[in-house]
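Heads up, the thing below is written out as structure tokens.
Missing here is one protein chain; the remaining ones are kept as they sit in the complex.
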Amino acid sequence: MPDGAEHRTFGKAGLGLVTVGALAATASVVAWSLASPSNDPVGAMVSRVGAGWERLTQWYAGNPVADRPNWSAMQVKLLDAQSDRGPDAMVRYGCGACHVIPGVAGARGTVGPSLAGFADRAYIAGILTNAPGNLQRWLIDPPLFAPDTAMPDMSVTEADAADMAAYLLSLTGAP
Amino acid sequence: MTDTSASDRPVQGPVLHDEMPEFEAAWATPPGWRILSSVSHRVVGQRFIVTGLVFFLIAGFLALLVRTQLIVPNNTFLDAETYNQVFTMHGTLMMFLFAIPILEGFAVYLLPLMLGARDLIFPRMGAFGYWCYLFGGIIVLSSFLFDAAPDGGWFMYTPLSTSQYTPGLSADFWLIGITFAEIASVTAAVEIIAAVLCTRAPGMSLTRMPIFAWYMLVTAFMIAIGFPPLIIGSILLEIERVAGLPFFDVTAGGDPLLWQHLFWLFGHPEVYIIFLPAAGMVATMLPTFVGKPLFGYGFAVAAVVTMGFISFGLWAHHMFATGLPTISLTLFSAASTMVAIPTGVQIFSFIFTLAQGRPRLTVPMLFILGFLFIFVIGGLTGVMLASVPFNWQAHDSYFVVAHLHYVLIGGMVFPLVGAFYYWSPHFTGRMMSERLGRWAFWLMFTGFHITFFLMHLTGLRGMPRRVATYPEGLGWDRLNLLSTLGSYILAAGVLVFVWDFLRHRMSGPLAPRDPWGAGTLEWLYPPIAPGHNFHAIPRVHSREPLWDQPELLREHAHLAEGVLRGASHGMRETVGCHPVTGEPLQIVRLPKPTWVPLWAAATIAVAAVATLASAYVIAGAALVAMLVCFALWAWEPSQTGETVDTGPEGVLPVNVADRLGHTHIATIGTLLVLAALYGSLLFSVLYLWNVHPDFTTIAGLADPLWAAVAGGLALVLIASSKVAAHKGPRLGLDVPVLLSAVATGAGLFVAMLQIDPRDTAVAATLWVMAGFVGVMLFVMAFWSLFLAVRKLFGQVAPHHRVPDLNRGSFGLATGVMVLIAVVVLLAPHIEGLS
Amino acid sequence: MIHKNGLPSDKLLPVLRDILRPALIWAAHFVLVYAALSAACAQRGLIDPFWASLLVLVVTPPAALWAIVGARRRGRSDFERAARWSSIISALAILFNAAPVVLMGGCG
């Protein structure tokens, strides 16, 4: 009943421990939220844990990562390309102004087609077969292949085009 | 009082029914669906509370949508339009349809019980207010169905909210629905003023009044003066949207800042209107758990009174960035800091009350401690915001979002949830769960701080408010992520509370009599609500009668000694008291259940909806129907001149015709509201005239001759209505009042014809001023006609002087308003002013 | 120790007035200061800022004094104390109302 005096609470030591813990947690969370994006120990830890988890699941599925080459992945491989640099490059070139691109900040344009599930497409812009090299060259100079296209040549560098192509070819599944 | 010895323990058990069949029958709540016609404060109060809770949950859900949209940068969960609607409606529902009404609901429910009255003093007005609130709320919410939800922010700044930038109906839904719902707040305010001043138990002088009643009294006065500026602002804006009159249009000498002044003249006192009742709840609950009276009752009263005043002097601190002259900024900056003094006094009163005894850590107490913790932070950031340079950085940033939620959630929601735990036995006869209550508290407390503490930083890192999305990489991403996660924890806490509230109605343990050991009168009866208060109203000798008059709890509540035991002739009656001393003055006869308040509110709802649909004929017809409803409402005879034997207090007259009578005090309260409305209009005229000198000469001047004639007729109106009030009811005396009211209106109208309201903002505002006076004159004319008809039908006996007395005061005020209008119209004719 | 309820009812009204009066003086003073500054510093420029400042400076001390006279009220009942509190809070607030004129020159 309402008489609260009978309620059990933490002991004195426990209360102190909880207080100190709460203060420490608060301080560290605030510090993390204030740190600049490049300085992200928590994020790094999360991605390490994520990678470890992925290795673990693959090992469990009987498909050790290091042993067998992954041919479907190899097909997508572009010279020195890093698909995780793709989204950054796409923000810089403004791809999102015209396309919906999953995983790219603010990319929800409706001028051109959505690029969700791009890896499953057969053709690029209905003109080139959807192969890594084709995609890279298309990104560098679309009007070269489709003179009437609305997609401009954006002075994309070879390296950026490779990164973006690698990223686009990692987008599978239904949009 | 915590350590009541066995012999002092209250007698348990429910009220024995059929103890006084006549009394209980007179006060019976109508069964079944006819409960909708009930006007009992218990029913109306609970309706307010439950409806307010529903709006709270809807608004809280909208807040979660806002937080979810902001969880990551560039989120597309809501599009910009929906987001704007959601945050607008979140603020609107929380401020207008949750905070004020639910607190008024608690006041409506608790005040009569605390004060020793059998019902609120104007039960039909309470019911009417509730229906206005409900219909207004439904109109505002229904905008979602028409895809026309308001999206201009709860502050509706012009010119964004004018028809040029917000075409369609969305802003009209807001303006009409909210103004409608505000009728509820204002009627409840007048009613609370009259109830606190006029219906207290014998012996309850102002110094013995429960502190909650003091808080509500001041709050009610603040509502009466604080809401009118917004009502006027909304009316002006709606006229501009519908008829194109240029109140806020800079090309015609209007001013967007006029809206801001009117809005914040309401908006800042509003914060205290929300805080004060909640602080009153704290001041009521706290002594119970400490076992000692509130320390510094007098301090608190003085603090609340001064706070009520000072809070009207700070509105412009919401406008520091609008380019006001530096000297004005300093004035409002200094005034804003000063409000911290009465606030601090109250906080220290609460804190030192703790030091007087051994407090018990119950759930309500936990929420009070949470209130102290959170509100002090909110108050300190509030003082920071009073500093102009800091305000220039923090204004309209997330720092302000953090501050206002610390003040409003800490200052109002936490005490409110505590109040639910404290008073729930009243509503259900059962106790809410201590265990779930603790869960609710800790989840809300933790979630609240995670959500809102970080927002101080988000704001100083440059994030503005009211943005549907934000780019990544500006240092706001993680703070927003954490805030959103915190908001889910906060929501979980609220859900635990709501779950407990729903659950305990069925399965909570039965509550004993006076379950917390409180000292105030509302705990006299065992908390299985009998549907009526006080078989006999006990005389009180102190502020905590249940502590200091142990005989009250020693026997069954219905056997307690007191005045007016039982009912006379099946009427609902309560004791009316002297406003200051609390000594019995009269018997107040109260109405039985009736449908009229519902009809009256429904006619206004029809008028509002018809206006929205531009069906002005229907709107007009509905307003005529409304007048019929009010006439029905006031038709019955006033019963003045009868007497009732009260028992211990001797024979008292019924419904005295006296300045201190309850209807006259309510008339004065109503006139206060009307004066504030009129004052807001005068402020608008003066403001526009002062700020846009180039535009004041363009519009024509009023005809001086006819204006003077109207002024002269106003004097006749004052004289005739005063004579009628003095001489008592005679049919012949109503005629000059009626005629002079009509003639004054006609004279004023002719004088105004030379001014074209479409020319300039000042001209348009002058027309609204004249229109307002016209409405006052119409009320006088209608009232006189109505009284005359009543007299013709023999409804008024020679000693029924109350209506004429009240009309006399109303007539005086109307006449003075006409005279002020005439002065304003004649002033430009003086050389040099125009 | 504070004597509660120590005030006979017939003495209540004057004490109540003493609680309200300082706050009302504050309100009147605030309106006056606001009106003076608005008249001096808005576009119309009705009066010279100097006269507005002078008006505020002249009016403030008597207003504060008038508000504080309630504090003379003796007595230990908590309503008499409340009158003292109201006086002092209001007098302070009146002085703060004059701050802009003291701290800022002209319209700023």
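Going by the order they are written in, the chains are A, B and C; count residues from 1 in each one.
We adopt the following convention: contacts are C-beta pairs under 8 Å (C-beta built on N, C-alpha and C of every residue); 3 or more make two chains touch, one makes a residue touch a chain.
By definition in this document, contacts and distances are computed from a predicted model.
Student: The chain that is not shown, which UniProt protein name from "Cytochrome aa3 subunit 2", "2Fe-2S iron-sulfur cluster binding domain-containing protein", "Thiamine/molybdopterin biosynthesis protein MoeB" or "NADH-quinone oxidoreductase subunit H" does it carry?
Tutor: Answer from the record: the omitted chain is "Cytochrome aa3 subunit 2".
Student: Touched by the hidden chain, which of the shown chains?
Tutor: For the complete complex, the undisplayed chain touches A, B, C.
Student: So which of B:T92, B:S333, B:T520 or B:T814 would be touching the chain we can't see?
Tutor: Of all options in B:T92, B:S333, B:T520 or B:T814, contact with the hidden chain holds for B:S333.
Student: Provide the residue numbers of chain C that touch the chain removed from this figure.
Tutor: Listed in rising order, the touching residues are 1-2, 81, 88-89, 92, 96, 99, 103-104, 108.
Student: Under the stated touch rule, tell me which residues of chain B contact the chain that is not displayed.
Tutor: 79-81, 84, 152-153, 157, 159-160, 165, 250-251, 255-257, 295-296, 299, 303, 321-323, 326, 329-330, 333-334, 337-338, 340-341, 344-349, 351-359, 369, 372-373, 376-377, 380-381, 383-384, 386-397, 460-462, 464-475
Student: Considering the whole complex rather than only what is displayed, give the residues of chain A touching the chain that is not shown.
Tutor: Given the touch definition above, chain A has residues 36-37, 91-98, 106, 108-111, 143, 146-155 touching the missing chain.
One rule holds for everything that comes next: only the chains that are shown with their structure count from here on.
Student: So how far apart, in whole Å, are chain B and chain C when each is placed at the average of its C-alpha atoms?
Tutor: Those two chain centres are 27 Å apart.
Student: Two-or-more-chain contact residues of chain B, please, as numbers and ranges.
Tutor: Where chain B is concerned, no single residue meets two or more other chains.
Student: Which residue numbers or ranges of chain A touch two or more of the other chains?
Tutor: Within chain A, no residue contacts more than one other chain.
Student: Where on chain A does chain B make contact in their complex?
Tutor: Listed in rising order, the residues are 1-5, 7, 9, 29-30, 32-34, 36-37, 105-106, 108.
Student: Please give the residue numbers of chain B that touch chain A in the complex, ascending.
Tutor: Chain B reaches chain A through residues 73-74, 76, 360-363, 365, 431, 434, 454, 457, 471-473, 475, 477-479, 482, 509, 515-516.
Student: Looking at the complex, which residues from chain B come into contact with chain C?
Tutor: Contact set of chain B toward chain C: 205-208, 293, 296-299, 301-303, 305-306, 308-310, 312-313, 325-331, 334-335, 337-338, 341-342, 345, 541-543, 580-583, 687, 689-693.
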